[in-house]
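Structure below; questions to follow.
A protein chain is absent from this complex, but the other protein chains hold their places.
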Amino acid sequence: MDHQLLIAILLLSPLVGFVLNGTRFRSQNYVLAGAIATGAVVVSFICSVMLMLQLIDADPEHRRLTATFFEWIAVGGLKINAGFVVDQISSIMILIITGVGSLIHLFSIGYMHHDKGVTKYFAYLNLFIFNMLILVLGDSLVTMFVGWEGVGLCSYLLIGFWFSDSAKAAAGMKAFITNRIGDAAFIIGMFILFFTFGTLNMYELNALAPTVVEASWLGAATLGTLMLFIGATGKSAQVPLYVWLPDAMAGPTPVSALIHAATMVTAGVYMIVRLNPMFVAAPNTMMVIAIVGAVTAVMAATIGLTQFDIKKVLAYSTVSQLGYMFLAVGVGAFGAGMMHLMTHAFFKALMFLGSGSVIHAMDGEQDIQLMGGLKKKLPITHATFVMGWLAIIGFPLFSGFFSKDEILWQAYSSPRGSVFLWMAGALGATLTAFYMTRLMALTFWGGSRVPKSVHPHESPAIMTIPLIVLAILSVVGGFVGVPHVISEYLGHIPNFWEHWLEPVIRRLPEGVSEHSATEEWGLMATSVTLALVSAFTAYRIYTNGKKTNEQIAKAFGPVYNVVNNKYFVDEAYFGGIINPLVKQSQNLWMYIDVNFIDKTTHVIADMTKGVGSLARSFQTGNMQQYAMYIGLGVVTVLTFVLMR
Amino acid sequence: MTDAILFWFLALVTIGAGLSVVLMSNPIYSALCLAMTMVGVSALFVTMGAYFLAGVQLIVYAGAVMVLFVMVLMLFDLKHEIQAFTRGKITGAVKIGTVGILAGLIVGAITLSSKVMELAKSAPAAAATGKTYGDNTMSLAQNLFLQNVFGFEALGVVLLVIAVGTVALSRSRGGTHARD
Partner (left out) sequence: MPETNFITTIGLEHYLVLSAVLFSMGMAGVLLRRNLIVLLMSVELMLNAVNISFVAFSKYNNNIEGQIMVFFVMTIAAAEAAVGLALAVSIFKRFKEVNIRFFEHLKG
């Protein structure tokens, strides 16, 4: 089939689903709503697969399918087309979005069937998929920004889906406003790039990038990419704008899986990979990205150690894993970043859906202190969750192992990496292993702490099937990109991933540093050993239940307190930025608005009213008086004409 | 000299009748005086050689329009009115003043206008060429049906519309066509 038609169907199918469900949003027929929404995304998935097959057939140098539907903006030198591109990078993204998206839609049918707003929910989900596809496929930064804003809107709508709870509505607003800060920087970044390069088309920008050599902090490429990166920190929940993501867990759990784990939050990473030649041209930006990524990875992981809400743990884990991706793209390992994006989409969506299954079984309870021993009650959920757990802690040969170790190795070996970045990454991996094992132990293993009133039960097939599919993907997903040193022992599996992305990834101008295979093996063994040891420690501590939480808190004293309170970042934002702003706004309101602006407008309004009432007295309804005015007018004009 | 006497006589009759239209408090008298004015105007048309128009004036105004007025008055059964004129001394004075100044301005403009004087002088010359009743009507018809035929047709359409509209406006509710 013609690829333009395929792209059109791919994009419009979720939109049609949104319109169909959105126009009948009061309906509570969850089967019909779910069928429409899931069907729409499945159609998109089929289109994605067909596009991928076309790409694979094509010549490696010309793997790019474009569809330009119409000229959207043409102002002066700015020409933006509604153009969409499927190439090596975006094809992976659309497969993840529509593939994982289909599974999550399917899961939602089971998860949301008792909800009153189920049709509205599915309409939002489809709108999200539509916007995400626009974000991914758009051929210019402006088109991407349309999707960028659209997914932000859908995220807001879905976080605050149960808006009658004011805390959840506030979480939605927090996500939206935090994202706005990043979006403002994103727009500034676009301005800078357009001002400098005269185009916002990403291919043209990438083609122009090699002409730029920048070492300073104030160059256009550096400033522009830095601003785009700030936009990415908002969307992808990096330090300092990560605060919204943990709160975003207020939304329905499948939403957390789709938007806040698998797709939307990875948009920042995707954007950087897409513009990789431009970022490579700005070494300082790359350095900032790598450091921010490493800091986020460690910091979020430490907070994750202390959380007791099953979704909050996963949320901090997501922030931490996103930090890994940024660390990867920051050291120039774009392929590794994309690969971790994909494997993370698999295992984190799996774990979120698994947690959804647990919450479903627990009648809405999210506190892991009140769980435990669920292994027997939820066998399928437990088995799939174990796959996700092994993947995320980087157990050898699971998908997370390949992507994470590739990132750690690149952080060490890349010319733009350093041993400190590797240490941060390894520390993050160790912490990840600890808190994920803690989550497993408290939720599934050990003795049951479930209240007597709750009777956990395994979820229906419509929820477990997506879990099983995702579990399989989490296990085998890593084999698309096996590093050379390992593939030698596994029968020389070619590294499909690197091959696939090679034409669109710009090599670092510094070249490749020489490192031996022994070094790579050593680092890999170190990080894996650290992770396994910490996982075992966590297992010992939490499964036996000998040491209670209070004892741990006492043992670490103030450190625990600080970490448990998330480093007081929210409080610092409130004390340092939000409250002074509110205070200042109140002052402005009281003194400037009320006293000055309001009074001025009141005076003007009174004057208008006075003139109006004067004019009103002429409006007597007496038509002879009107005729007299006409006569007076005629006399005046005649006098004027004759006296001239 | 005779045409001067005729003019002054007709002018007096017309103005007197016109004044009565405005001043009579009984609308029936007003209507009769209006008919008188129409006849006077018609006669003035004759003094100016517009014989055809004079006839039309008699038929349309004195005949049709006046009958319409009188019929409506009869329908309303109006007697002597209590408040024939608007109240308010100041507005009344302003209204009369407006009308007076307007009239003064026009009259002043006419007497001071050199163009009018020039035209007045040329009239005898035109009369000398010998315009008769016959070719007056004929040239009127030729002009009407040749140069202004579209205007004429448009007038026909307007009259048709007005006939329908008038019927719709004054349609009696109740009776044989009752709908509500």
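Labels A and B are assigned to the chains in the order they are written; within every chain, residues are numbered from 1.
Note that contacts are C-beta pairs under 8 Å (C-beta built on N, C-alpha and C of every residue); 3 or more make two chains touch, one makes a residue touch a chain.
What you see is a predicted model; the values in this text were computed from it and never measured.
Peer 1: Taking the complete complex into account, tell me which visible chains touch the one left out.
Peer 2: Its contacts among the visible chains are A, B.
Peer 1: Tell me, which residues in chain A touch the chain that this view leaves out?
Peer 2: 616-624, 627-628, 631
Peer 1: If the missing chain were put back, which residues of chain B would it touch?
Peer 2: Counting only chain B, the missing chain is touched by 1, 3-4, 7-8, 11, 14-15, 18-19, 21-22, 27, 30-31, 34, 37-38, 41, 44-45, 47-50, 52-53, 56-57, 60-61, 64-65, 68-69, 72-73, 75-76, 78, 81, 83-86, 92, 95-96, 98-100, 102-103, 106-107, 110-111, 116-117, 119-120, 122-123, 126, 139-140, 143-144, 148, 151, 155, 158-159, 162-163, 165-166, 169-170.
The definition used in the following text is that only the chains that are shown with their structure count from here on.
Peer 1: Rounded to a whole Å, what is the gap between the Cα centroids of chain A and chain B?
Peer 2: 85
Peer 1: Contact residues on chain B for chain A in the complex?
Peer 2: It comes out as residues 86, 91, 94-95, 98-99, 101-102, 105-106, 108-109.
Peer 1: Per the contact definition, I'd like the list of chain A residues that touch chain B in the complex.
Peer 2: 624-625, 628, 631-632, 634-635, 638-639, 642
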